[in-house]
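Of the protein chains in this complex, one is absent; all others appear in place.
Let's turn to chain A:
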Amino acid sequence: MINLYLAAAEEGAAEPHNPIIPVWQEIVVGSVAFAVLCFVLIKFVFPQMEKTFRARVDAIEGGIKRAEAAQAEANELLEQYRAQLAEARTEAARIRDEARADAEGIRQDVLAKAREESDRIIAAGNEQLAAQRESIVRELRSEVGTLAVDLASKIVGEALADEARTRGTVERFISDLDSAGRR
């Protein structure tokens, strides 16, 4: 360094410069120039950049949020559909069971009714038969009485007239009986 100074001095410069001592004019120029630069960039450029960064972050995060919301909605819908499907399935099974139960019920009903009807018909027939039998028996009873009286009076009336006649009377009675029975 000293040699350099000497060299400079030997060349006959008016006054050797010391590179460590700042030149005050340059300090002024440097300060002003840097101040201008700072003013313009810090005032007009970098706030804009921060704003753009924020807008970008917002846009991206907003997009993610929207996608998440859509996803959640889709999941909810899916869940809902699943629930509805399961509900419909149980409903169908229930209806089927019910129908089966109904059919069984109806079958039982019909059977019972048929059985009842047949019982009723049989009972009615029996009753009718009994009634007819009774009326026949009653008729027979009354008829047998009168017939017996008739026979007895005839026997007593024609008494001992003759054997042949008696015999004829009996035969006549019998044939009367026959005709009466036929009638």
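In this section, a contact is a pair of C-beta atoms (placed from the backbone, for glycine too) under 8 Å apart; a residue touches a chain by one contact, two chains touch by 3 or more; residues count from 1.
The working rule: contacts and distances are computed from a predicted model.
Its record in UniProt calls the unshown chain "ATP synthase subunit a", which is the match among "Peptide/nickel transport system ATP-binding protein", "cytochrome-c oxidase", "ATP synthase subunit a" or "Nucleoside ABC transporter membrane protein". Contact with the chain that does not appear here is found for just one residue of A:17, A:65 or A:167, A:17.
Of the candidate positions A:36, A:103 or A:174, contact with the hidden chain is made by A:36.
On the side of chain A, touch with the chain left out of the figure occurs at residues 4-5, 7-8, 11, 13-27, 29-31, 33-34, 36-38, 40-42, 44-53, 55-56, 59.
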